[in-house]
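Heads up, one of the protein chains got dropped from this complex, but the rest are sitting where they should.
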Amino acid sequence: MITFGTIVILGILISLIIWLFFRENKVISWILFILYTGFSFVLLLRLYGQWQYYEAFKSIIYLGNIKIKFTLQNNMLGWIFAILIFGISFFNGLFSLGFSKSKYSKNIVPLWTLILSASILILFAKDFILFFVGWEYLTWPVFFIVNQGKKKFYSDSMYYFALNVLGGMALMLGIWLVFKNTQTLDIKTSISILLSHKASIHTFWLLIPFFIAFLVKSAAYPFHVWAPRAHSSAPADFSPFISGIMIKFGIFGILLFIYPLLSKGFIPGTYHGVPTTAYFLSWLGIITSIVATVLAFSENNMKRLMAYSSVANVGYILTAIFLTTPLGIEGGIFHTINHMIFKVIIFITLAAVYFRTGTADMSKLGGIAYKMPITFMTFLIGIIAAAGIFPMNGFTSKWIIFQAILEKHFYLMAVAMFFASTGAFLYLYRALHSIFLGQIKPEHRDSVKEVPFLMQIPMWIGMILIISIGVFPGLVLKPLIPFFNSIGLPAKYILTSLSKLPGSFGQLNTLNAAIIFGFAAVLVTILFFVVAKHHKKPFMDNYTAGEDPKDWGVDENRYQFAYGFYQPFEKKFLPFFKRSVDMFWQYFGFYTKHLGEWFNNIFKDDNNFGYIAIIGIVIIFIFGGFVL
Amino acid sequence: MFWLFLIGSIGLVLIGIFGLITRSHLIKLLLSLNILETGINLTMIVLGYQNGGKVPIIHSLLDLTKPINFVDPLPQALVLTSIVIGLGTTALALILIVNYYYKTGKLSLERSENEKENIDE
Amino acid sequence: MNSIVLLIVLPLVFAFLIPIFKGLGKYASKIVTILSMLTGMGFAVYFFITLQVPVKAILGGWKPPFGIVLVGDKLSLLFVMIIYILAFLNLFFFDNNFKEHSKFYTLYNIAIAGTAGMILTGDIFNMFVFIEITGIALYSLIAYSGKEQALKGSIKYLIIGSMTSLFLLLGVTLAYHILGSLNLAHISSKFYQIPNNLKFLILSLIFTSFFVEAEIFPFNMWVPNAYKGANIPIAALLAGIVSIAAGYLLFRFRYLYGGMRSFGNMLVWFGVITVVIGEFSAYFTYDLRKILAFSSIGQMGLILIAAGISNDLSVYGGFFQILSHSIAKMLLFLLAGFIIYEAGTENVKKMGGFGKNHPYLTGIFLIGALSLAGIPGLMGFWGKFNIVGGGIAAGRILPISIVLLAAIAESVYLIRVVFHLFKTDEGKIIEKKKIPLGYLMVVILLSLTIVVIGVYPQLLNQVLNDATKIIMNSGSYIRMVLG
Partner (left out) sequence: MIFLILLKAFLITLWVVFIGLLFLGIGRKITARIQKRYGPPFYQQFIDVIKLLAKESIWHHWIMILGAIMALGGLIATALHVPIAGILPYDSNGPIFLVLYLSAIGYLGMAMGVSASGNPNAPLGIGRALTLMLGYEIPFAAVLIIFMGLTKSSYFLQIAQSQAGGILHWNFIRYPLAFIGAEIAVQAMMAEKPFDQMIAPAEIASGPLVEWPGKFLGLGMIQMGVSVFIETAIITNLFLGPSHNILDFTLKQFGIYFIALCINAVMPRFKIENAAIYLWTIPLGLGLLQMLITFVL
């Protein structure tokens, strides 16, 4: 059975069929999407263990004198990504099937299917060309998904598109630079040939295009500006995909191409056993997470806030990976997977809130938890995981990342990461409070109710996954053992049981800790229910001391404290961060436009054509050395 | 003689270029173009000309056993073609200019107000 | 085989038959032109398939170094064939402002004959004549719509075109004066005798003329006016057909005469400037026709870069680029004709609702735009990808980087057009209009070509590899023509 080919071609076909025939029929198209992802998921599952499996195209493509036979090669890293992508898309599809009936939704299935089939190319490509093909098809369809043909979303989607095209162009440049140095377009071969070259400082330039391409895609620091914009404009049920999956392709690219080079000393110079370049990139990861964290404090749009959280998490992952130690890779990959799961869940709950209320402004929400308890619980578990608090999966991977940093004795880096990590707690709590807790708005009091069961399925699955991975990290890490062996992870860092977190500075038995936690929770619960009785009262009865707020000239309906939550903090720190990067890209666009205007004016001035042409001829002569 | 012709023809070329650069009046542009063309045609003739050369026609008075200093006939043929093409072009240009004049009432390619683009958002 | 001369003569004959037949009916001249293109196409395809070895057609009975010779090898015949195919498809254009006239078809035939002649001829002076023939036909065609912009573009094109063909003539004269020949192959075989700087002068003078046809920067002031003012089929003709001939000439002359690296450098940098100016100008404007015009400029700049970089990868990519650009640009212009007609405006921002009326047509527009932007899986990708590869392999990293930066702007403005077509939240929804069947077929055919060749480039692999070998091996060309 041809797995990859089937998935790719089926994806393209389904995309076409949906676009041609079922564009208006959301139910059929989402059902097709669910069937497609489920089918592909099952197909992919069968490939576990068959790491030698490959599929080659029959015919050979010539580029000039270069012969290329396209091959898709099964590999561990790609497989685990693919499984997660299709699994997550499957459940996301279930959610969207319910979501798409709402008036806020537009049919995005064809493009999404196209992206999924492109992702197979990226994950399993043996050569750079197929990788690039997948990369480009990951880029442009999202532009249309993000703006949905709406003018108000245009500039947001353009931020996304322009930056990602920059990444694509950089990738093209990088691919050919590698080709120039190795005379091959095969990824694995080119890595080994590059490593056999004598390392020199010039090799650094070779990697810069790849850095740009992958950092743009993963929304790392100087390029992170697209992430919040794209998330906030995209349809609510597509945001999980952007955050959970799309930005992970940058990480995948780094693991695929940059990590093998850097870890083997492709660029000379090391600092405490870490390649100097990688060390600085590690700090870039830290900067990414700190900047994103600080920006998230003042964000009022819930999707933007969570997008910043994604950027921050990408920062942790980059930090871990660029330590270029096996333990760092373990932590980085583990956090990637965990982040995929919990961020998808968080965005799905946000979509559920949006589905019922129709707004993404946190200051217009509040008290939704009382009407949507399942959604609230899912969100709560999601943010506990996102903050890296213990019984959830976010903690386990953060533990390994911290251990990896400490293993290299980068203590300052650990402190800086701690800042970002604690900051995450702040903005996540703010989202929890502003969306779900506090007082409910009168217009939501009757209209909002829990989402239908179909849309709850992914939430339940997500909750179970988050908690079970948090308690048994081995569920994820054990199947990955072949991969960790291949990168040379020392045996002491390989998980022996389901629940022992490895670490350089000590291990942790998550199961025991969870038992203790459960014990404490049960104890307190018993205590709470054993002692005196309690009875329920409406909100206003207590804090207003039984008086009607209207008597004091206060509208009782609007006393939800959400806007400017960390105002003292914002006042002190924000202007600096807000200015530097966003402004840079804004000015970039602005001046590009003016450059265009300037060029355009050359053509518009109709009288100058003669002398411009003559000047051209003169320049040609100058080139030839006649005048000078 | 050769150099005089050459300098003269290059001078004509330069005059033509000068006209093309500095004038905006369409008829003057066209005139400059024609001057340029004349200059280049003259250059061709000059380059094909041999000092003291004969007309390249074989007739009974010629002694074909001795080397004969013929003038190269090909450039002249080429120039003839070039002149014809130049004539056609000029005619077409004049028609276009006349049309343009009827359309806009102007004889130079100024930017007109009614074709302003609506660009800014 | 003297019959490749038919490829030039046929359209000329039909061109002057049109005035005779035009009285027969409303569509007579169109039918004659269709016949002309069909027969031309038939011959071209026949020659392309049957001719295994290069052929020359000696005219007037004078052997090559002296007489006029037409040379048909695999490459030139391929290009002529594609010119005929595109010229035939272009006849199914959609332009509501267009009134059918016999004069138009006469000129159209002459222009096709001229471009075919430019490609097939083996004589440099003859080439000058063909350039002028094409030129005169094009000047008239551009001015045909009678709009102010068209007249402006036509006049500019005429003056710059005539000026540069005079320079070409000067170059030819110099070469003739020194080497005593007008035959391309013969000049090429003796070209090494000329000192380097004089070589450069001659080549510069010749190339300026190609630059005008190829819309290279300082010589392309006419382009926006012409594309903006001319009727749609003529814009498509300029972008789709003339650019093929111009691209062919760039490559042919580059490899027959321009072995110098300094000359290659000049071509590369002119290409870079053209790409940057074209792409950023298009990025700024919101006029659909102007966007396509500036995009043409950018694409032709890329072709020039490919010609400037001398390795097989870039030549292969350059040919791919020539073909993909002409097909995609013709497709886009044909679509633009209908879009402008239905939307009633040329401002991209006011075209909202078109995508809702004609989603499939807009999808086809998207295919064309993505192909131009070099998205993989479409024809344009292979050209761009290979040119970039060739450039880097030749060590020209800085120019290629600049081109890639400009390509970002290109992707942005192309996808922006599609966005504005697809956007739904515009207040005014434009009225839906009916699409002519023939036009629709042509559009679908072109877009299918883009997709099929993009997905399956092996279709062109063999042909273009041969073409690359032919163009890079100027020795065999010389032997073939002279021997």
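Here are a few things to note about the model shown:
Order of writing sets the chain letters: A, B and C. Residues in each chain are counted from 1.
The criterion applied here is as follows: a residue touches a chain if its C-beta (ideal position, glycine included) is under 8 Å from a C-beta of that chain, and two chains touch if they have at least 3 such contacts.
What you see is a predicted model, and the numbers here were worked out from it, not measured in a lab.
Within the full complex, the chain left out of the display contacts the shown chains A. Considering A:Phe39, A:Phe419 or A:Tyr611, the position touching the chain not shown turns out to be A:Phe419 (whole complex). Taking the complete complex into account, A:Trp399 is the one of A:Trp30, A:Phe81, A:Trp399 or A:Phe472 that touches the chain left out. Within the full complex, the residue among A:Ile2, A:Val42, A:Leu195 or A:Ile515 touching the omitted chain is A:Ile515.
Screening A:Leu432, A:Val451, A:Leu495 or A:Ile612 against the full complex identifies A:Leu432 as the residue touching the chain left out.
In the full complex, chain A makes contact with the omitted chain through residues 367, 369-370, 373, 376, 380, 384, 387-391, 395, 398-399, 402-403, 406, 409, 411-412, 414-415, 418-419, 422-423, 425-426, 429-430, 432-433, 437-439, 503, 505-506, 508-509, 512-513, 515-517, 519-521, 523-525, 527-528, 531-543, 559-561, 565-566, 568-569, 571-572.
Criterion: only the chains that are shown with their structure count from here on.
Inter-chain spacing, taken between the CA centroids of chain A and chain B, is 66 Å. Computed centre separation for the pair chain B/chain C is 27 angstrom, with centres defined by C-alpha atoms.
Chain contacts: chain A has residues 604, 606, 609-610 touching two or more partner chains. Across the assembly, chain B contributes 20, 29, 109 as residues in contact with two or more other chains.
Within the complex formed with chain C, the residues of chain B that make contact are 13, 20, 26, 29-30, 33, 36-37, 40, 43-44, 47-48, 74-75, 78, 81-82, 85-86, 88-89, 92-93, 96-97, 99-100, 103-104, 109, 112, 115, 117-119. If you check the complex, the residues on chain A that touch chain B are 604-607, 609-611, 614. Within the complex, the chain B residues that touch chain A are 17, 20-24, 29, 108-111.
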